[in-house]
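Note that this is a trimmed complex: some chains were dropped, and none of the rest were shifted.
In this document, chain identifiers A, B, C and D correspond to the written order of the chains, with residue numbering beginning at 1 in each.
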Amino acid sequence: MKVVAKRPESLQETRFHYCPGCTHGIVHRLLAECLDELNLREKAIGICPVGCSVLAYDYFNFDTLEAAHGRAPAIATAIKRLLPDRCLVTYQGDGDLASIGMGEIIHASLRAENITVIFINNAIYGMTGGQMAPTTLLGQVTTTSPYGRTVEANGYPAKMAELLAQSEGAAYVCRTAVNTPANVTRTKKAIKKAIQMQMKGMGFTMVEVLSTCPTNWGMSPVEAMKWVGDHMIPYYPLGEFKVKEEG
Amino acid sequence: MEKQVLFAGFGGQGVLAMGLFLSHAAMSSGKNVSWVPSYGAEMRGGTANCLVTIAEEEISSPLTENPLMAIIMNRPSLDKFEKRVKPNGLVMINSSMVDRTPDRTDLEVLAVPVNELAEEMGNPRGANMIMLGAYLEKTSVVQVEEALEYFPVIFKGKSERLIEANRKAFMAGVEYARTRM
Amino acid sequence: MEERVLMKGNEALAEGAIRAGCRAFFGYPITPSSELAEYMARTMPKIGGVFVQAESELAAINMVYGGASTGARVMTASSGPGLSLKQEGISFIAEGELPCLIVNLSRGGPGLGGIQPSQADYFQATRGGGHGDYRTLVLAPSGVQEMMDLAMEGYDLADRYRTPVLIMAEGTLGQMMEPIILREPVTQFVDKPWATTGCAGRKPNVVNTLHLDPEFLETRNRHLDAKYKEIQAKEQRAETFMMEDADLVVMAFGIIARIAKRSVMDARKQGIKVGLIRPITLWPFPERIVAEAAKTVRRFLSIEINMGQMVEDIRLAVNGQVPVEFYGRIGITPNPEELTREIMRIAEREGF
Amino acid sequence: MARGRLKFDDERCKACELCVFYCPQGILELDKHQMNSLGFHPVTITQEEKCNGCAICAMMCPDMIIQVERE
């Protein structure tokens, strides 16, 4: 008998504080597995966002910083410039990356910073209790779009992968999901590829992961997984939006 | 004199709602009241609790270190708050989820297995109303009859079905307190 | 007795603003202020008002700058880090002399800190955390009724003095519920000929804060300074309690003031001559009341949920006449029992 | 004939039922008779012999409750 699934070394023993069925946990594990497999744990420096995953510094088993809301890419930029051989990973939510952090993420990509961004798109502000995110879908009800998001009042949901793929400094931009075993596998592949390209110095890399927030969506974890497939993926198509060729 | 009661339990157990109900009822019956939750939209899991202060005169401090009464819905809450209840205070315990009794001997302790009772009546989410019923029957902080009158006001906007379910649960608590304690 | 409704502080403040004529809210979510935004998100569409969830606090405060420039009553709310991000904008609003309401439901700092109630933004609020010589009027409610009342009064002050008004309340005040009396909606508003609404039938209006000419920059600053001196002269507000014959004066604002009130009563029961001064305006600080008290009392005790920021204002007002002590907690709101102990400790030590 | 064996970290299970839903064999369920200190009914396996060791349950578990061994 051999163990086929267990806790990766890049994660500490600490129990996640996340709500039952929250997919933050899955993505944490995938990132940790990639770092283990690439043998980068000791070179890794993680930047945690302000969002439900703010406490990720309690979970990752490598050096981490907790960033001011939205500024993770700026922090990662400075560290990477000073320590070019380290592996810089920011982990950011949709409020953090696409709302308050829009300027920082776009400029990090334009500057072709050699960092990897894990972007958790759960179409809502989880930590603060379910307000509208830039990625909230049209019609979706949140505490700050109580009658459902409309173009007139709230504008269009931000397609960050598409937007960042425009940036010449972006080496790898991919959107995946964790709503099925197959997509979980693809997500892990994407994260690994992004980190590898970062370490090759090819430029800015980002993996947008469509995730769930059962608590603030008011669904069971299983319903939430279905909602990702039925409503999010149709608007946020999965796939690689930019893959820079080597050399 | 100001009466202060603490409601404590898990996030999902409706402890804040218990406090709210009591506050509404107290206000409706012409008293002064304040309701202070331990909030934390930025905290996941862990215990939730709220403190309700009721008085005839104007309320000075809505907070206290030593509440007169405590409604304890889970084990961690008992561990945390037992020592803080006023001498000779009242502690009501959800015995379905608390596997011990207080160590203090000066306290008046009433145990109600609200989860079991709720499951029995096929309304698992009604556990908190059961406890509330038992509490009011026991203490008359607000008269049970009065409280019942305010149901429609307090649950304004909610479906008849839900109001009825809550009233049933509430009465079951009252019943339990009358007969079994 | 008028009909009372049980309301959360956040909602009372929001409802108060609306009854004062607030027609636009620009905000970015942050605990513990988000409920206020959520109330506005529910209500504004119903009353033909504007609610915009801004992309950031920076955008929000600059939307306030723009919104206030139209003459409308507008507001924003945030907490800790969010307020820091608004400092540049507040400095612009102060120099632009744009009336508006800014709410800080304060939480623990520095950094991301915690979401526990706090008063650690006192310096930022009263000294103008932004650049340049400016002040904001700062109101500190101590209960849910005052959350509504001061929001309404805040708009009057803002319009009267053409200045941003800041309401600073510890998170608890936003979260707690109390029965309150709903005030009548405001129907009379001052007109604002300076507003930038399009120049039909008049010369163009300009809202501007750039003054490259040194002499003019100085003129502007002296103008603001004169305005602030007028506010200091006219708008100092405080509640006093059991002050006659007091040896010891407890000073506290916000919710702590109520907790301290109970402690003062308890200490009085034990025969200690102790009174309370509760600043309602943090800026202008009620220095006249404090200076007056300093002539007769023997000692001040400042109680704050921070490391003692208000102590400076008390000492400036007391001007060395009597000692000023400090008792503070952080993140944790002290209970009446705790404060009574502190009062008794001092009373015994000093033989009051 | 079972090819996989599972270990559960019961105390940490949050009863989200994702594993239950995704298990191709449909052999996982919450154990209503147990409650962990978090107040959840932890997950358990009904017919161990049917487990093929695919580890999909572990893959979809956000809290790494399930350790899977395979022959």
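Methods note: contacts are C-beta pairs under 8 Å (C-beta built on N, C-alpha and C of every residue); 3 or more make two chains touch, one makes a residue touch a chain.
What you see is a predicted model; the values in this text were computed from it and never measured.
Asker: I see a single representative of every chain type. Please write out the full complex as a formula like label plus count.
Answerer: The complex described by this file is made up as A x2, B x2, C x2, D x2.
As a convention for this text, only the chains that are shown with their structure count from here on.
Asker: Determine the centre-to-centre distance between chain B and chain C, using the mean Cα coordinates as centres, and give it in whole Å.
Answerer: Each chain reduced to its C-alpha mean, chain B and chain C end up 34 Å apart.
Asker: Determine the centre-to-centre distance between chain A and chain C, using the mean Cα coordinates as centres, and give it in whole Å.
Answerer: 38
Asker: Two or more other chains touching the same residue: where does that happen in chain C?
Answerer: Those would be 31, 34.
Asker: For chain D, write out the residues touching at least two other chains, lowest number first.
Answerer: none
Asker: Taking the complex as given, what residues does chain A use to touch chain C?
Answerer: 50, 54, 66, 68-70, 95, 99-100, 102, 125, 127-129, 131-132, 134, 143-147, 153-154
Asker: For the complex, which residues does chain B have touching chain C?
Answerer: Spelled out, the residues of chain B in touch with chain C are 20, 23-24, 27, 32-37, 39-43, 59-66.
Asker: Hey, which residues of chain D end up touching chain A in the complex?
Answerer: It is residues 4-5, 12, 14-18, 21-22, 40, 53, 55-56, 58-64, 66-71 of chain D that touch chain A.
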